[in-house]
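All protein chains but one are shown in place.
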Amino acid sequence: MAKKEHENNDEFRPNGTIAILVVFVITTLLIWGTIYMILISRGSTI
Amino acid sequence: MSAQPMHIHPYERNWMVFSAVMLVLFATAVSVAAFGMGIQVPAPEQRVDPRIVATDPNSPWSNPGLREVSPGKYDAYILAHAIPVWEYLPKEITVPAGSSVSFYVTSSDVQHGFKIQDTNANFMVIPGQVSKLTIKFNKPGTYNYICTEYCGSGHGIMYGAIIVTP
Amino acid sequence: MNKYLLNGLYFLFAIIIISAFAFKLFQPIKVLPRMQLAPAFNLTDQNDARLTSEELRGKFVLYNFTYVNCPAPCYNLNKTMQEVQTRLSEAELGDIQVEFITISFDPDRDTSAVLRTYADSIGADTKQWSFATNTNKALLKTIIGSGFETYYEDKGDGKFAFDPSFVLVDGWGIVRAEYRYQTEVSDADRIIRHLSVLAEEVRNSTGTAKLAYEAAHLFLCYAP
Partner (left out) sequence: MKQYQLSTGEKKFIGSHLLVAILALSVGSLFGPLQAFEHAGWDIYPYIKPLIKSYYQGLTVHGVLNALVWTTFFIMGFLTFNVMFGLKRPLKNPTLNKVGFWLMVVGVVAAAIPILANQATVLFTFYPPLKANWAFYLGLTLVVVGSWVEGWGLFMTYFAWRKENPKELTPFIAFASLVTALLWQICTIGVATEILTMLLPWSLGLIAGVDPQLARTYFWFTGHPLVYFWILPAYISWYAMLPKQAGNGKMFSDSLARLSFWIFLVLSTPLGFHHQYVDPGIPPVWKFIHSMLTFSVFFPSMMTAFTVIASLEHAGRKNGGKGTFAWIGKLNWSDPSVAAQLLAGILFFFGGIGGLANASYNVNLVLHNTAFIPGHFHLTVATAVTLSFMGISYWLLPYLTGKKLWMPKLAVAQAWIWFVGMIIFSNAMHVLGLLGAPRRVPLGLAPYVPPEWNSRLFQVGVGGAILFVSGACYLTVMLMTALSKETVKEEVEVPVAESMQDLALTPVWLDRWAPWIYGALALIVLVYGPVLFDLIKNIALTSPGFRVW
């Protein structure tokens, strides 16, 4: 643990940040996954 | 400034680990599609002289079109040009359903694009280079191939079609 | 961890990266890609003798595809074959033999006798250059079309449409180079260069040198 004389950001718990990022990750997986499925469904190129 | 190791908030540390895992996941999915399912990007094929590629009698692009190499397997030599008009030669190709077609596309003047709608064929056409991808057409129908790179004022009208007959 | 050990590891890692990089960049060893297996075939040559892919094992073989009634531009194909033959010493092949085979895709007209006359008319050295075909047209299409991936099509009246090409096959029966339409360096120059690259690889296909050659394949150190 960091020394006590230095101020740290440990006391602050950014729960809202995590919530927003979870929403972001789910959106990313959905959108990226959709495009990936389009790619797969169109078959090979070699 | 400190000589200590960097301090990272536990939440942020977890997020960083999670981000890395997610990126590895994407990279894996991409690799599986590329090396497992053969969905590949174009590779260097051959180099030509764009000044003569359309006229030299030894050049397959002096007589562009479809060639049946063996039953159900075709080579399509396609020439893209902006001069005298913006078009692909040939403008139309007909193959039976189930055919596998290798497209060899080059340009005799400026850069063009080549994208066959509803397929994974999508690549640049660069003078001096030959772009090649192979596509299997299973479903009958008409598939337009369109120019996707700016090539002058006629860019928007440049297209052709592959007709897949049942 | 011990600091010296760590630095040593970094150093080792850097050396590996740099040598891999230098290997790719300066390409001390060049190879030809192993493209695919050449087709197995059974043809009849200009002397009515059987010519099979089996008996060509251990030799480098340069193929091209044409027909006797081909109009004048086809002579460029023969000229390239002849140029390679006369310049063969440049490739420093040692005791490796090279065969030249021209396969005709017009068996109806190109009988053994016709092929023999044709060989004489162009002054071919038939000791190393054979002219062959197969009367089974479907089989021929499979050999040339599917096997060597070279297009030709009977247009009737003894005329054919085809894309000129050369195919170089190594002693293991693997296609190592295809020469289709390209404009920068003449086909003969490229074939000669590739033959010497291939011969070099065969000579070094034993012992530790083999590992270096395999690495060259891995790093795509392909001769242009």
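Residue numbering begins at 1 within each chain, and the chains themselves are lettered A, B and C in the order written.
Note that a residue touches a chain if its C-beta (ideal position, glycine included) is under 8 Å from a C-beta of that chain, and two chains touch if they have at least 3 such contacts.
Just so it is clear, the structure is predicted and the values come from calculations on it, not from any experiment.
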item: Visible chains that the absent chain touches, using the contact criterion stated earlier; value: A, B, C
item: Missing-chain contacts mapped onto chain A; value: 2, 6-9, 12, 14-17, 19-21, 24, 27-28, 31-32, 35-36, 38-39, 42, 45
item: Residues of chain B (touch criterion as defined above) contacting the omitted chain; value: 1-9, 11-12, 15-16, 19-20, 23, 26-27, 30, 33-34, 39-45, 47, 49-51, 82-83, 86, 109-111, 113, 115, 117-118, 120-132, 144, 146-157, 159
item: Sites on chain C contacted by the missing partner chain, in the whole complex; value: 17, 21, 24-25, 184, 220, 224
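Heads up, the rule we're going with is that only the chains that are shown with their structure count from here on.
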item: Separation of mean Cα positions, chain B and chain A [Å, integer]; value: 31
item: Whole-Å gap between the CA centroids of chain A and chain C; value: 52
item: Per-residue multi-chain contacts in chain A, two or more chains; value: none
item: Chain C: positions in contact with at least two other chains; value: none
item: Chain B residues within the chain C interface of the complex; value: 46-49, 52-53, 56-61, 63, 67-70, 73, 75
item: Complex interface listing, chain A residues touching chain B; value: 2, 8-10, 13-14, 17-18, 21, 25, 28, 32, 36, 39-40, 42-46
item: In the complex, chain B residues that touch chain A; value: 4, 7, 9-11, 15, 18, 22, 26, 29, 33, 37-41, 118-121, 133-136, 138
